[in-house]
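Here the complex is missing a single protein chain, while all its other protein chains stay put.
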Amino acid sequence: MSHKKIYEYAVDENMELFVLIKSADVRVAKNGNQFIAFNFSDSSGEISAKFWDASPADTAAYQPGKIVLLKGKREIYQGNPQIKIYRMRLVKEGEPNDPSLFVQKAPVSKNAMEAEFNQAIFEITNPNWNRIVRFLLKKHQEDFFSYPAAKKNHHAFAGGLAFHTLSMLRLAHAVAHEYQEINAPLLYAATILHDLGKTIELSGPVATQYTLAGNLVGHIVLIDEEVVKAAGQLKISLESEDMLLLRHMLLAHHGLLEYGSPVRPHLLEAEVLHQIDQLDASIQMLKGTLSHTQPGTFSERIFGMDGRNFYKPLAETEQPEQE
Amino acid sequence: MSHKKIYEYAVDENMELFVLIKSADVRVAKNGNQFIAFNFSDSSGEISAKFWDASPADTAAYQPGKIVLLKGKREIYQGNPQIKIYRMRLVKEGEPNDPSLFVQKAPVSKNAMEAEFNQAIFEITNPNWNRIVRFLLKKHQEDFFSYPAAKKNHHAFAGGLAFHTLSMLRLAHAVAHEYQEINAPLLYAATILHDLGKTIELSGPVATQYTLAGNLVGHIVLIDEEVVKAAGQLKISLESEDMLLLRHMLLAHHGLLEYGSPVRPHLLEAEVLHQIDQLDASIQMLKGTLSHTQPGTFSERIFGMDGRNFYKPLAETEQPEQE
Amino acid sequence: MSHKKIYEYAVDENMELFVLIKSADVRVAKNGNQFIAFNFSDSSGEISAKFWDASPADTAAYQPGKIVLLKGKREIYQGNPQIKIYRMRLVKEGEPNDPSLFVQKAPVSKNAMEAEFNQAIFEITNPNWNRIVRFLLKKHQEDFFSYPAAKKNHHAFAGGLAFHTLSMLRLAHAVAHEYQEINAPLLYAATILHDLGKTIELSGPVATQYTLAGNLVGHIVLIDEEVVKAAGQLKISLESEDMLLLRHMLLAHHGLLEYGSPVRPHLLEAEVLHQIDQLDASIQMLKGTLSHTQPGTFSERIFGMDGRNFYKPLAETEQPEQE
Amino acid sequence: MSHKKIYEYAVDENMELFVLIKSADVRVAKNGNQFIAFNFSDSSGEISAKFWDASPADTAAYQPGKIVLLKGKREIYQGNPQIKIYRMRLVKEGEPNDPSLFVQKAPVSKNAMEAEFNQAIFEITNPNWNRIVRFLLKKHQEDFFSYPAAKKNHHAFAGGLAFHTLSMLRLAHAVAHEYQEINAPLLYAATILHDLGKTIELSGPVATQYTLAGNLVGHIVLIDEEVVKAAGQLKISLESEDMLLLRHMLLAHHGLLEYGSPVRPHLLEAEVLHQIDQLDASIQMLKGTLSHTQPGTFSERIFGMDGRNFYKPLAETEQPEQE
Amino acid sequence: MSHKKIYEYAVDENMELFVLIKSADVRVAKNGNQFIAFNFSDSSGEISAKFWDASPADTAAYQPGKIVLLKGKREIYQGNPQIKIYRMRLVKEGEPNDPSLFVQKAPVSKNAMEAEFNQAIFEITNPNWNRIVRFLLKKHQEDFFSYPAAKKNHHAFAGGLAFHTLSMLRLAHAVAHEYQEINAPLLYAATILHDLGKTIELSGPVATQYTLAGNLVGHIVLIDEEVVKAAGQLKISLESEDMLLLRHMLLAHHGLLEYGSPVRPHLLEAEVLHQIDQLDASIQMLKGTLSHTQPGTFSERIFGMDGRNFYKPLAETEQPEQE
Partner (left out) sequence: MSHKKIYEYAVDENMELFVLIKSADVRVAKNGNQFIAFNFSDSSGEISAKFWDASPADTAAYQPGKIVLLKGKREIYQGNPQIKIYRMRLVKEGEPNDPSLFVQKAPVSKNAMEAEFNQAIFEITNPNWNRIVRFLLKKHQEDFFSYPAAKKNHHAFAGGLAFHTLSMLRLAHAVAHEYQEINAPLLYAATILHDLGKTIELSGPVATQYTLAGNLVGHIVLIDEEVVKAAGQLKISLESEDMLLLRHMLLAHHGLLEYGSPVRPHLLEAEVLHQIDQLDASIQMLKGTLSHTQPGTFSERIFGMDGRNFYKPLAETEQPEQE
């Protein structure tokens, strides 16, 4: 058996490999039999597959979180990658058994990310913002580095939340560098915190669901709540301009009321935060989709990009030398 | 001199009466001279008037909060009531001098309102909601009974906030009575608190402006902040379903994201709260406008009702006997 | 055989009971065989079920309006209740055979409803409105008390039209009581008539469809036509303010042009009518949905509430004492 | 004194001519004095003018409907034609005094229009539609030929209603000729009736206002009412398909619910009626505006065309020979 | 074997006939087997059909462009016509084998269309527009007379592009005749060219797809490109008013930015072009749909008409005599 990963197989190639069951929906087919709609994953990505005529034993055995040995064929169905299953079984003694090895990970290590965050925090020269950021990052540290940034669409992988935050921080740095009028400490502090409420909104890195607090309150107000409580514990006045500015940045970062911000941006830095959030999310979604698209064709339609499909050019991309 | 109030004069009647200067905007006319755009008020309502060719002495003397003796004529200008000023001067020794006697007031006394609120609180049988409501009502008691419910449009008079809340509470009572499935204590608790953040969002009962917190955070998140802090002080867990339900009610009460709620209603009671809020605000706006409209004509266009104008029928309204 | 009703069975419990075939759609499955998509009902509500591999004899026998003896299991499929069919047959001699016993009914008897309507009509002190209301209610009496209020979504049960009208009348009474400015007779008259055009728009209480007049003219203009013809027969001038007010109430009751009203509300009472119509429809839809939702979970998405799903709290609701 | 008409004077030319006062709004200038905002007209069109520092005698004398001798200068103000008034006075004995000679008229005589309508009615071979059309045209004949088609924007001149109807009838004829599938009698009948409700919606050909019925019911439902009453008098069943089709045509002719139709078009002929209505209205509005626009420039923004301005080319238009 | 065409068979009649495979989508059914979703056509129109449990040999054999002998039954499925396939095979030697005989064609011959276009070109008296039109029509002549006007919805048949253009030209003629202010040569020139870019946007008359240029540039800018290049070759100045007017007509013909026009119409003729384009497209879509609808019923919902369904009256249409 080779050791190729899911996306190292070519389309129409036969596959034999270990994969993690990411999700497993049992449904009834139009012929009355049950089938299982799987999402499998390994470190190269996720892929869907259907298991027809599933017996009760099958539906009991193939639960999310299990690792299986899979034989099948890589296919394209209506523009999307999927696997046609020939045979599958649970792993045995002595075969790979650690789910954490079968999930896509942020392309930067946790240590490297932490180092960059620390450098940015060092540049948050305003003491109130600095203390709030350090307090909350410490409080939610573990989840921050393991959660995805979203249930799906963009950065939906383990560590995606921290990695999305890091990418934005790099953009924030570039933008603050280019436009001296921007209050960089404010922009950095808000960038780091802006999606931290997702550690409360979402259930965790695996089989990610919205929590009740996520559904009824939402991550924007949840991070505001965290800031309010942190200020109380750190004896920072919530009536100071500093705190109103920081909270405004977080509350307004979705940009439009229709997107769930209770206020629209009314600070230069809040507008910038919103726009670099969009920019990073868009690029990440497109990167992910285009990585599985054939050159010279259009991708499937992307829900998070208003249902547009994107063209992957034939021409090989020659990058200019980067300094 | 008679003792008639502003709206006791007929259109085109000459007036002589004491009024309060509610607001006084100094502007430059197209001929280059300054004029003052006044809003005058007494207990019968507000009315606008223009003072042409104002000298520096005039603009210095006629400040908001002052009471003046006014001679003029009641007029209608493009459908709106206004006064043509003949002459005016500040009051002298011995003349009326207490601004609080010249503002429109809630049609129910503060004592009567408090009694009704207490009765409603008695019906909030859930101890967590009961304690939060009593804590916050006590904390903001003075402002709650003196603030307007809005800068303009609806309930824009002293005590309007409490009165709007009271009207809604009566509607909430009727609706909960009619539909047994409604969780009445939850609806009552949220009704009482829903606009309490306006005591922080607005600057006060006179010359009402938005505060910085009002502009950058907004009254919906401000009341959420108050609940979060109150729960901390009262040792009530913010993770309990009770508290998530109550906060959701408050966060969702504008109904639509476009109206500034960070979440839409996802509870039966939250939907009801939103709709009775709209109903009371609409009726109050229409009452106010129609009270100054001639029977058989259409009112001016009302901004808060999508710019619609409303017809005041000629036919005298005969109320049926109410039990 | 027990005598339990559909919704008295627990999820996953085996069922054996008599039900009415409310609707029966014959479709082709992806394997090329026909199946029947049923809606069954009894007095506890409606539920769907699929009958696979239906023979021509099956599709001929199982017609809407028939009563069958059904064996199966109650299930939840993607959040919605359904029945897995084991076996079914038409009823035999001596078994229950009256369809009217197997439909959901308004929770108030026709007699009780009539008494309340008569009381309200008594309070319509304007003679023109009073005569029009009595004339049209008498003309459409039978249909008014047997039709549903809508094809689906809200009050979609026999007698739903009268019951929805009654609920609104109670709200109208409460609102008119609270705000003395409201012309109560006008509000009551329009409330009673507002949806009466649905007796012409819809085909009837069973297998409800839109009629050609319903599709091409619509219930709003159909009730206007009824009022025009009634005025002719009762010798009431259509040019009187009375009649223009009443017709405006009916024409404007959907509130927005986009919802099919040819004019928006331009009377205080027309605005109130629209809002209490929405309020009652919303509560009724949510009541229906939540009655089948597990505590601690979210309901399915509700089309008539903009696709929102609603949370049913775990906490038992304790109603305050109602006077 | 020359006998030139308003639009026969060049821009910046001094004028001396008789004009009709079409409307006269008395307003207060920013210097506190009254002025009159006039619309003058003669058979060449309308033009606005301001009369500064109007005395009470002026405002009493210069009423709509009066004819005046005017001296002034033709000007362009912000792209719109206007007159700078030097002097004006009411006409004296022996001077022109018939207002009907000073209004713009339909470019086709009433007799010629009647002949064309009669020819079209002859082609309405369906007896029900034929009788309804003849009945209603006769009932409203006088107003139909004297009313404008709208308060402003398009065909806002005496006889505009009949002329707009006639232009559409010609388009309807051309379209029915080109597409044989169209039911021409239905299209012609509905075209003739579609705006006839405006004779009830509007107050008359001069100083045109909306009537109370126009505001509360609207011309679409008013013509439906006329058809309902006519059918009653002519003993034509309102339940026949014929009558439902005709009423649907009239109700749907605004095309979109947002434009006030209570139903959208669901007949081929209803869709065609809506589109030729739009086409004729657009062309007429643009014709009117461009007739006063300088070649090589853009017109003022046109409210009825979504605020767009239109370019009038420099190049002389050479019409091809028309057969 | 009869020689009836697809739509000459009645619903539920058994069929045996030759048809062209217009498209053939291989999909996986819910039971895991493959099936083919066909569109068949002959000169009477198109119809869909499903071929269940397709073997690899089937999917290999039944490719678009092949002609097959088909046995089956005409059916109606959810309001749309389809065929239930009993048996099918590829044609043999000696059986019909020319795909061009099995496609729907424009109802006017190519020669007749050319004659009408030449007459219109003769009326384009402006030499610049005349030369551009003749140059481009000659360049794209073959495609212009063989392409459909759209992938689907309206005029989706061979020659549909020229036929749609011709129908519009006839409307343009009628409108220019009725309103003398219209610059007829400009309207005719732009009408002829307005959709010519579709010969570059679409792949061809069979198995029509969007080209890469179609997807990335779109037919509106593609025809603009053609005009720019033609002007270069014909030495006509692109800065002349003539050329700006013509290009504006083409760029603005979708009417709204949302529909892909980079500018909205700012010429009378551009507005007219847009509206007659819509009118012809609407009528053609409705004609096509209603030709397969049973009298007295509603059609399926039509995507290109905002999802509305249309009623086909029972009453036989009697056309008036056309001169």
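Labels A, B, C, D and E are assigned to the chains in the order they are written; within every chain, residues are numbered from 1.
In the analysis below, contacts are C-beta pairs under 8 Å (C-beta built on N, C-alpha and C of every residue); 3 or more make two chains touch, one makes a residue touch a chain.
Just so you know, these numbers come straight off a predicted model, no measurement behind them.
Engineer: Which shown chains does the hidden chain touch?
Structural biologist: The undisplayed chain, in the complete complex, is in contact with A, B, D, E.
Engineer: Among A:Ser167, A:Thr199 or A:Ser261, which one is in touch with the chain left out?
Structural biologist: A:Ser167
Engineer: Which of E:Leu69, E:Ala156, E:Ala213 or E:Ala315 touches the chain that is not shown?
Structural biologist: Checking the options E:Leu69, E:Ala156, E:Ala213 or E:Ala315, the one contacting the hidden chain is E:Ala213.
Engineer: From the list E:Ser261, E:Gln278 or E:Ser299, which touches the chain that is not on show?
Structural biologist: Candidates E:Ser261, E:Gln278 or E:Ser299; residue touching the omitted chain: E:Ser261.
Engineer: Give the residue, chosen from E:Glu75, E:Glu114 or E:Glu225, that touches the chain omitted from the document.
Structural biologist: Only one of E:Glu75, E:Glu114 or E:Glu225 touches the chain omitted from view, namely E:Glu225.
Engineer: In the whole complex, what residues of chain D lie against the chain that is missing from view?
Structural biologist: The missing chain touches chain D at positions 29-31, 33, 35, 50, 52-53, 77, 298, 311.
Engineer: Suppose we count only contacts with the excluded chain; which residues of chain A make the list?
Structural biologist: Output for chain A: 123-126, 167, 170-171, 174-185, 241-242, 245, 264-268, 271-272, 275-276, 278-279, 282-283, 286-287, 290, 298, 305-306, 308-311, 313-315, 317-322.
Engineer: Touching the hidden chain in the full complex, which residues of chain B are there? Just list them.
Structural biologist: So the residues of chain B touching the missing chain come out as 28-32, 212, 215-216.
Everything that follows uses one rule, which is that only the chains that are shown with their structure count from here on.
Engineer: Going by the stated contact rule, which chains contact chain A and chain B alike?
Structural biologist: C
Engineer: Could you tell me the least number of steps, going only between chains that touch, from chain A to chain D?
Structural biologist: 2
Engineer: Indicate whether more than half of the residue numbers at the chain C-chain E interface occur in both copies; give same if so and different if not.
Structural biologist: different
Engineer: In terms of residue-numbered contact pairs, which of C-E, A-B or D-E coincides with A-C for over half of them?
Structural biologist: So the equivalent interface, with over half the same contact pairs, is C-E.
Engineer: Between chain B and chain C, tell me the centre distance in angstrom, where each centre is the average of that chain's C-alpha atoms.
Structural biologist: Distance between chain centres: 38 Å.
Engineer: Could you list which residues of chain C touch at least two other chains?
Structural biologist: Residue numbers touching two or more other chains: 29-31, 212, 215-216, 241, 245, 266-267, 298, 311.
Engineer: Please list each pair of chains that are touching.
Structural biologist: The complete list of chain pairs in contact reads A-B, A-C, A-E, B-C, B-D, C-D, C-E, D-E.
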